[in-house]
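For this depiction, one protein chain was excluded, whereas all remaining protein chains were kept in their positions.
Now for chain A:
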Amino acid sequence: MSDSTLVSVENLHFSRAGRPIFSGVDLEIPKGRITAIMGPSGTGKTTLLKLIAGQLTPDSGSVHVGKDNVHRLSRQALFRMRRRMGMLFQSGALFSDLSVFENVAFPLRVHTDLPEHMIRDLVLIKLQAVGLRGARDLMPAELSGGMTRRVALARAIALDPDLIMYDEPFVGQDPISMGVLVTLIRRLNSAFNMTAIVVSHDIKETLSIADHVYVIADGRVMASGSPASLREAQDPRVSQFIQGQPDGPVPFHYPSKNFYEDILAPSEVS
């Protein structure tokens, strides 16, 4: 792994309940860049993030973050490593018994010995960055989906991590929130040199901010390259995905028997 690479995934195999999810994935996430991992729903994009974070264990292959082989670390070392990571969950995953302020303050309280006034300042800076300083006293149940995601982002960057992973950050966002998030992700990367992995199938937004893109399908990396090179890719599977065509080499339908035969088959309902 070169010095310019922060995360390296080698020959990763992973299956769940006997169903293979990854069959030999190789990818490298360069330092200080935004790398997008794209692919149709159900291809295991979120699973890949959990494997990088050590929340899941692969059947074989390795994941290195910096010099650490993630799945060989002790439990304590793994938790120490995660302090250098931030993750924005699809649901936000805010602690429901803590206010917005306390959610963002949580990582600072548990990992630092900063005085209370400094924690307050840092939390307000992070909340200001996501536009929710005024919502500091609200509880998670009082927030909209978009606001929840922004608070979760403020919490994810509270400790200024080296690596931040975004799990479907644009799903369910209104156009204004979407624009804010796109700008935030770009600004965090450029201002703090934060390495980012964006898992998404929102093509337009993701390609607009990514430096490098991996497209995953059928348990492997189907294509990789810059957003421009993927837009011009000749591979029909890649162009189908990038251009959002409903059907093509990647089938729209879940595998099943012939529709005509299925409709005319004797009723299965007794």
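By our rule, contacts are C-beta pairs under 8 Å (C-beta built on N, C-alpha and C of every residue); 3 or more make two chains touch, one makes a residue touch a chain; residues count from 1.
Criterion: contacts and distances are computed from a predicted model.
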- Message: Given that one chain of this complex has been left out, which of "Carbon monoxide dehydrogenase subunit G", "NADH-quinone oxidoreductase subunit J", "Intermembrane phospholipid transport system permease protein MlaE" or "Response regulator transcription factor" is its protein name according to UniProt?
- Response: "Intermembrane phospholipid transport system permease protein MlaE"
- Which one touches the absent chain: A:F89, A:Y166, A:Y214 or A:F241? A:F89
- Note on the structure: Out of A:V110, A:A191, A:A228 or A:I263, only one touches the absent chain, namely A:V110
- May I ask which residue of A:A53, A:V70 or A:L122 touches the chain that does not appear here? A:A53
- Query: Please identify, in ascending order, the residues of chain A that touch the omitted chain?
  - Reply: 50, 53, 55, 75, 79-83, 85-87, 89, 91, 93-96, 106-107, 110-111, 152, 155
